[in-house]
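Removed from the display is one protein chain of the complex; every other protein chain stays in position.
Up next is chain A:
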């Protein structure tokens, strides 16, 4: 009996835990650690698409391997170490919670190059990389202000971390640049991916009168609700147009492929060095899904803003900006520093919510 249970548990672990990996001797091995399943339809899938792009572009020189569903915390350290021991020349760890584990394992394997997504701890052989998602959210805010009849948007948020707060603020600032009285209602779902809960949050917001929805959670459930209720919405992390062909206005699409190709090339030709990279729209690490379901003038405005952000002419966080309580944060013309943005723990004026602490 015991054997059966062990066999069961083992098969479960195999099915749920790991897949991939192939062997060949001459090629360099590039490895990835994922926090979720590679088909989550959002964050992890975007990284996996990046991995496949890398394999397609450089398949003659490298091979890739990945571990999915790696929990953040102590288990992560073991998973990363296992990858490092299995001759990976380069390891991308793709979730914020892998930060300490990455730095720790990196110290034991000085020859392996590590890249950690969205974190802030670097070392000799650990680089960090992130994407300026807020640039896309600013554009979404502008579109929302043009498209909303009531001047009220619903925002489904995940967890009150700086990344998410930054997104809410950028959205509000974008909206206010078009309609100074624009308001957003925020609901914290306290989850990254629970379609049921995200749908419930969306329904609650629609019932309270918002006529446009945006989300910082990973599944397409909110867009489905928006489609059902006949309002417009934005996609997150991936192009979610399939969930709402007549509903999605645009989406922020994480495009990691070009970055992975660039950095892996650098590793191969020996020019790789530890950097803290925070790229945005102009670098192609972040792209906007096609602007759909909107009048031509709104589309033109969105395209113009996108071009301005790319050229550096426009920084979404440029003063004058007040904090939620009305006190001054940035003076006219002053731009927010990256450090402040990465640690953002306050709302800007106009957000109709109390920030959870």
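Here is the rule we use: contacts are C-beta pairs under 8 Å (C-beta built on N, C-alpha and C of every residue); 3 or more make two chains touch, one makes a residue touch a chain; residues count from 1.
Just so we're on the same page, contacts and distances are computed from a predicted model.
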Name per UniProt, for the chain absent here [options: "2-ketoisovalerate ferredoxin reductase, fused gamma and delta subunit", "Cytochrome c-type biogenesis protein", "Phosphoribosylformylglycinamidine synthase subunit PurQ" or "ABC transporter permease"]: "ABC transporter permease"
Selected residue (touches chain absent from view) among A:201, A:252, A:330 or A:348: A:201
Identified contact with the non-displayed chain, of A:185, A:282 or A:323: A:185
Hidden partner chain, touching residue among A:193, A:212, A:285 or A:321: A:193
Footprint left on chain A by the chain that the document does not show: 1, 4-5, 8-9, 11-17, 36-37, 39-41, 45, 154, 160, 185-191, 193-201, 203-205, 207-208, 210, 219-221, 224, 238, 242-243, 352-354, 356-357
